[in-house]
Structure formats: structure tokens, C-alpha cells
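Yeah, one chain of the complex is gone here, protein chain that is, but the others are all in their spots.
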Amino acid sequence: MHRRAVLRYVVRRLAIYFLTIFGSFTIAFLFFRMIPGNPLGALLTSLQQRSAYTTAASQEMVDHYTEQLGLSGTIPEQYFRYISNVLFRFDFGPSLVAFPTPSQELIVRALPWTIGLLGLSVIISWIFGIIIGGLVGWMRASPVSNALTTFAIAFSQIPQYIVALILLFLFAFTLAWLPVRNAYPANLTPAFTLEFILGIIKHGTLPALAIVLVSVSGWMLSTRSLVVSILGEDYLLYAQAKGLPRRNIFFHYVLRNALLPQLTALAISLGFIVNGALLVETLFNYPGLGSLLVTSVGILDLNTIQGIVLMSIVAVLTASLLLDLALPFVDPRIRTGG
Amino acid sequence: MRFILHFLQQNKLLTSGIILFLLICLISAMQPILINALIGDLNPMEVGAFPIFESPTPAHPLGTDRYGRDVTALLLLGLRYSLSIGLLAGIVSTIIGTVVGLITGFYGGWIDNILRSATDMILVIPTLPLLITLSTYLKGMDVVSMALLLAAFSWPFSARTIRAQVLSLRERSYIDLARASGMGKAEIIFQEIMPNLLPYLGVSLAASIVGAILAEFGLEVIGLGPGNIATLGLMINWAIGWGSMTLGKWALIAAPAGVLILIFLSLNLINIGLEQTFNPRLKGTTGL
Partner (left out) sequence: MNKTLLDIENLRVYFHSVRGEYKVVDGVNLKVNRNEIFGLAGESGCGKSTVIEAIMRLIRPPGYIQAGQINFYPESVADNTHPDGKVRQKTGDDTLTAEQLANGIDLVKINERALQQVRWKYISYVPQASMNSLNPIMRIGAQMTDTMLVHSSYSKIEAQQRAAEVLEIVGLPPRVLWSYPHELSGGMKQRAIIAIAMTLNPQLVIADEPTTALDVNVQRAILEAILNIKQESGTTVMFVSHDLAVHAELVDRLAIMYAGKIVEVDTVHKLFKEPLHPYSQRLFASIPVLGGVRTRQESILGQAPDRLTWPTGCRFHPRCPFAMDKCKQIEPPLVEVEPGHQVACHLYYDVDTRAINLTNEKVQNGKLS
């Protein structure tokens, strides 16, 4: 492929990337502004409670906070102010959940937990799913393979949340092996010590297991069906005719061809982790983006909610952008535009 | 008719999925009668109708909850709610998705570009945050508005699948033949493309129903749904709130979870069955 063609492709792809972020966020923004609740009410009530201040808020005060929260003016005005703040100052506006801490600070604080828990779980499930699914598809006639497939079909139907409940019931309540909630022991302060890291692992095991169990089944099934369809390909029959050893055929012809589409799927599901984090994080009271979101929604903390939504949109689109840019290096068919 | 019977015999997964799903629908349709048989004329939601936290007995097959309500009756209530939302949202989103998918896939050009960009934009918006926020502040949402809200965010998934299918169907030679023989575009769509699209519509519908039920369940289970009806998710939310796990009242969680799993199982069996039947690449090659 010519260098200019590459450049044109990259530029085009980047333009689509920014346009989609912009469009998606605009739709989400408008949606939130149409919600009839009054975010200011919650703030004023909590301020009144904090300072035992009982008289009604003065108009001046209301205006002050409206201004500060970015709620003054018409919706287009609010929109453009928000956009320029985010773009030029990386300022998402003050949060309500922990007023007046800026939203971006809360988000940045929650982000590592979500990425750590979800990202790791997704990658672990992907690796296991590919290996098991590949073998199960390769030996699809064996009874073990059939049993595993049936098991996976059944398991993949169960929502993660319910698996998490079952795990909680088994390991936290009945056997009391693992802690029920939070990301680390309450008596420890975050530090880079062995004790603290062990605490994180202990607390992360159950939520991660819930995610892994369900998504391993999903990856396994999709890999299996890919492998089964590859087994029907002419090039596989040919590889067999060439007298290659089974192991060679499995790794070089079957798994390698199944890996490409699964790589695409991995990038996309990594992008969607914010969405997936919500329920499991809430159940385990895990201090990630999901929990932050649920708290923010409780008091209509628009700045924080919008921030999280924006993060999520950017994550999904960035994943797919990176994928599109990286795929030509992995898949020879795309490289030469064949 | 005989052909359909033979076809179903050949596809055990699909058949068992359909039977299971019809059974669930039947139970849901007979809900008033069943509730009446269980607890008479009482409102299932009425607090204190029976002793609290009762273990399963013949009168209360799944026991009673913290407020002395019959769990089975509540379950029937929740089943109908979840199913109605799922079906309605699924149908609406599949219809929108099909129309958009057909138009973009068949006509291509600028319509395709614009609609596809719009689809992509909606696709990447995280749905759950929006739904949670909306349902928290739009109090008293009924089944219809909830379903429409869910459909508003899920149709792009159907649209994408259908578009891909239409694109591949469009390349088939019999479509060229139809075009060459002077068939109109509408005629081609309805006579040539639609019949071949049906299995994919089935897959898309089943997937949308699952998605809608799951999303609604998600809202309820974290206690942020409309919250005026005992839904499956809300029942789990209550049970966790009451500490059923520590109390050992696992049936309060297991019952709604089980019903949910059954619904999903039936729909996914239909899905897998359809794919197995209509995707020749998944079937063993005959070598003939």
C-alpha cells in the first residue's frame, strides 16, 4: 500500500473518531439536560444540613451555585461552556457527590479500580476462553467437549450479577473464605505494601470470578463456533492432506485463523468495561466508576455522570480506533487492501 | 404444516427453546388465574397478608417474604412485568432496527452513511447510566414507556446485524436476477430479501428481548428502577436489603434469579438453534 493511501486512511479514521465522540456525547448531554429533576435542590439541602442553616437559600446563593455547576443559561450555552471547559482545561466541573471536588478528580480516583478489576477479568477470561474454546471446537466429537459446551451454554445465560450473588452466598456467607465488600480491608490505608496488595487481591477475587466465569463461557462458545467453521474450510482439508501433524494444524491453521476475529472482539469488550462494571461493582461496593455512577445518579450529579459517560464513550471509540489502526499489521488481507 | 413439524424435529435446540418460551408466556398470560388460585382475591403486594419469612409450604410453595407476602404470587407478577417489557422493547427495537438496517444496507450511498454514523453514535453511549438516571427521575414509569426507553437505545444493535445481512444478501445472484427482470426495489425487498432475512430477524428479536430484560433487571436490582411493582430485579434487591443471605432465606433470591435464568435460557436456545439451522458454515459439511 502506498504511503499516501495509508495517510489518507489514518486521517479519515481519526476524523470519524472525533466526530463520533462529539456526536455521541452531544446526544447523551441533551438527554441529561431533559431530565426534569433539580440538581441544585439536593446540593442546597445538603449544604443546609452541613451548616445547620435553616433559612431558605437566597436568590443570590442559588445563582452562585447554578453558575458554579454550569447550569446557567440556555442549554446550547451550557453545552458549549461544558465542551470548551473539558477540551481546553480538562475541567468537568465541580461534583455534587463530594462538593466542591472537581468531577474529573473523582473519576480519575475511581478509574484504576475499574480498569484493574474489569480489565484484568476481561483479559483473563479472553485467554482462557480462547484456549478452552479452541480445544473444544477442535475435538468437537468427544463427549468431554460436548459436556463442556453444554455447560458453557448454560453458564453464559446467567447474568453476571446472579453469578456474583451465588459466589457471594457460597464463598463469603456460607464458607466465609473471602470478604463481602469493598476493594481493600477497611483498617488499611492504601500503600504499596504486601499486606495491602494481598488485601486487594482477596477483595477482588469474588467480583473478578463472577465476571470471569460468565465471560469465559461466552468467549469459549464464540471461539468454538469460529473453530468449527474453520474446520469446514478448504484450507484445513488441504493442511490435513499435506500430512501435517495435528498439533501443527491446530496452532497454525485453526487457532491462528480464529484469533483475528477474537482480537477484534477483545478490543471492543475492553472498551465497554465501564458499562459492564456497574452492577458487579455496586454489589461488592467496589470503589470503581460503576459505584461512583450509582451514587452520582442518586443526587443527580450531572457533571460527574456526564464525565463518566464521556469517559466510557472515549474508551469504546479509542479501543475500536486502535484496533482499526493496528489490524492491518496483524491481518495480511487488510494490509494490502485485498 | 408437516414441513414445519419435520423441521422442528430436526432442530432440537430450537424446538426446546420455543417450547420453553411458549410455556413461560402461557404462565405469564394465566397470571391472574394462578395468583387467584394461590392467594385468592388478595393483592399480592399487600403487606402483612401472611406471616413473615415463612418457609415453603403447600399453601406458599416458595414461602413468604419480610412483609408477609406470598413469594410465588410476587414472582408471577414480576415475570409478567419483565416479559412484557422484554417483548415490547424487543419488538419495537427489532422493527426500528430492521427498517434502518434494510434502508442502509439496500440503498447504500449517503443515506447509509448518515444512518450508520447515527447508529454508531448511539451504540457507544453507555446505556445503563442513561437508563438509571432517567428512570430515577421519571417517576411512575409504566411498562410501555419503560419498554420504549429501552428500545430507543437497543435498536442500533439490530440495525447493525440486519444491515450486514442485507449487504451480503444483496450480492447474491438471485437478487441480480430479480433486478435484471425489472422488479422494483420495494418488490425485491419484500419478496426476495425479507424471506431470507427472517431467521436473522428471529435472532435479533430474541437477543433484543434478552437485552431489554437484562437492562430492566439491572435497574431494579440496584434499586434505581421505577420501583412501584414487584419485578424480578426488585425482589432480589429487597432480599439483599433484608439480609436474606445471612438469614439463610436463599429462596428469596434463588426464585427470581431462577425465573430470569429460565427466560434467558429459552431465548438463547432459540437463538443458538436458529443460528445452527440457518448458518450453513456452522453445520458439518456434507462433502457432497
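Chains here go by letter, A and B, matching the order in which they are written, and residues are numbered from 1 within each.
One rule holds in what follows: contacts are C-beta pairs under 8 Å (C-beta built on N, C-alpha and C of every residue); 3 or more make two chains touch, one makes a residue touch a chain.
For clarity, every value in this text was computed on a predicted model and none was experimentally measured.
In the complete complex, the hidden chain is touched by one of A:D91, A:E233 or A:D324, namely A:E233. Residue-wise, the contact with the chain that is not shown comes from A:G243, picked out of A:P36, A:P143 or A:G243. Within the set A:L209, A:L260 or A:L322, the residue that contacts the chain not displayed is A:L260. Annotation for chain A: contacts to the undisplayed chain at residues 233-235, 237-245, 248, 252-253, 256-257, 260, 331-333, 336, 338.
We adopt the following convention: only the chains that are shown with their structure count from here on.
Chain B has its Cα centroid 23 Å from the Cα centroid of chain A. On the chain A side of its complex with chain B, the touching residues are 19-20, 23-24, 27-28, 31-32, 35-37, 153-154, 156-159, 161-162, 165, 168-169, 173, 225, 228-229, 232, 271-272, 274-275, 278-279, 282-283, 293-294, 297-298, 300, 305, 308-309, 312-313, 316-317. Those residues of chain B whose C-beta lies close enough to touch chain A in the complex are 117-118, 120-122, 124-130, 132-134, 136-138, 214, 217-218, 221-222, 224, 236, 240, 245-246, 250, 253, 257, 260-261, 264-265, 268, 272, 281-282, 284-285.
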